[in-house]
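Certain chains of the assembly are absent from this excerpt, and the rest are unmoved.
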C-alpha cells in the first residue's frame, strides 16, 4: 500500500512546474525569502485520507528542510464527532513561508483528489461488507466476513493512474490490472477478431507469461459457458441482470473467478454482492469521485 | 478556444505509455496487425462535448492513417429528444483495428473527463444566465444578457490544467489565472507577511509586468475598502454572505472588478449572480465534475 518516491517524483515536478511556471509572482513580491512559518493541513469534510506522503514530497521538493508531521495516518477515516466541530487536523508543517505558500495548491490538489477516491472506495467497500455480514447472519454463517472485493478499472485520469489506484487500495479496494500490459482481458471485439472465445483463450494461453491471468468479458450465459470451457481464469459478467449473474455463478461453480462490471453504483452494489461473485468493478471510483475538502492554513 | 497539439502531445504520450506499458498483450494475441475496422464514439448521457481533438490525436498517435470524422462539433450540447433513444453518435473512425482497440480507453479517459467538466460548467453558466435574464426582466432591462462570468480556479488535476481550463471555456466559462505566474493574487498570508494590503499592492504594482493585473482576496468589508484604496484591479470576496457582497459591490462601485469565491454551488449561484458581481469562481468545475458517459463501439 506504499508509493515509491522515484516513481511519483516526476508527477510532482510536472504539477509544480505547471503551477509555478516562470515564478510565483505574488509570493516573490510580498514574502521575504528568509521568513519561516508553521502551517496545518485541515480536513473540512468527513472521509478517508489518502496522499499524505505525496503532500509531504511536494513541500520537500520546494524546501528540503520542511518539517511535515502527520497527525492522522494515511488511510485514517475522518469523522466529526461533534456537530460543532467540522474540522480535523491532518498534519503540521514548518518551513520557509515561501515554500509553504507556493506548494499549497499542488499539495492540496493531490491530497483532495486522492482522498476523494479513497472515500468513495470506502463507501462501496462498506456497502458490500454490510450486505455480506447480513447475508452471513441470515444464512447462519457469522464471521465469515467479506467475500466480494471492490475493484477499480482503467478509467483513471491520464497520467495519474498509479496514484489513483493507490488511493483505491487505501480506501479498502483492490486493484484490477494496471494497464493493457499486465493481464489478458479478452473483450467482444477481440473475440470477434479471433473467431470465438475458445480460440482467443487458447492463443493467449499458448504465449503469455505464466504469471499473467486470462480474463474473458461475457455478455450472456452462452458466452459464460464458452469462457468456462476455454479455461478462462476470470470471467467478467458485463452489464448482466442480477438473475443472470446468479445463474452464471452457479454455472461457473468456483472453476473460475467471477467479476461483475457495468453500471455499478451505491444503490445496486448490495444486491450484486449477494450473488456471491468474487469481484465487483466500479469505474466511478476513479472517474467520478468528488474531491474531499481539505485546506492549508498558516499559523 | 483551441488547443495546440505541440503542447498536448506530451500528455497524450504520457497517457498512452501509462496504459500500454510493455505492450497491449490481448490485442497482440488476438487481432491481426493488418486488420482494419470502423468504429463510433457514442455519448450515452446528455451533456456538452469537449475533447474531440484530443481523442483524434490519441488515435493518430497510434496510427497515422486513422480517419476521424466528427459528427457533432466540439462544444455541442447533447440532448436526447426521444426517451427511447439515449445514444448520440459523436464521431466515426476507421483505421487499423489494433490502433482502435489499444487507443480506446485513453481517448475515452480524456474525452469523458473533459466533457464532464464542460457539462458542469454549462450548468453553472446556464443558472447565472437564467437569473440574469429574470433580473433584467424584473428591472425592465430586457436583452442586456449575462453580466456575471463563471470562472474556474487552480483546483485542477495535476498535469492536466491546460485541458481542464480549455474544457471550462468549451462549457461557456471563463478562465481565471493559469498558475502562480500570470497574475498577482494577494491572499491573507501574503498580506500578513507584508504588513497590510496597501503595502502589498504597492510592492506588486511597482514591479510586476504591466500586462498583469493585481487581485486582492478579502474576508470582510474593511479589507474591501483597503483593497479599493490600494488600487487593486480585482477584489475577491471570499466566503462572504450575500448581504456583505451586495454592500461590497456598492462600495466598489465599478472602480475595480469584483469576484465572489468560496462555497459556490448550483443552489446558491443564482443568488450570488443577482448581486451584480463580475465573476463567480467555482472550484468544483475541475475538482469534482463527474465524467460524462461516452463509449467506443467497433462496427
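Labels A and B are assigned to the chains in the order they are written; within every chain, residues are numbered from 1.
Note that a residue touches a chain if its C-beta (ideal position, glycine included) is under 8 Å from a C-beta of that chain, and two chains touch if they have at least 3 such contacts.
Remember, predicted model here, so these are calculated numbers, not experimental data.
Engineer: Since every chain here shares one sequence and 2 of them are in place, how many copies does the full complex have in this file?
Structural biologist: Copies present in the complete complex number 6.
Definition applied: only the chains that are shown with their structure count from here on.
Engineer: Determine the centre-to-centre distance between chain A and chain B, using the mean Cα coordinates as centres, and give it in whole Å.
Structural biologist: Centre-to-centre distance between chain A and chain B: 24 Å.
Engineer: Quick check on the complex: what are the chain B residues that touch chain A?
Structural biologist: For this pair, the touching residues of chain B are 11, 14-15, 18-27, 29-32, 35, 37, 97, 101-102, 105-106, 108-110, 112-113, 116, 154-161, 178-187, 189-194, 200, 203-204, 207-208, 212, 283-284, 287-288, 290-291, 298.
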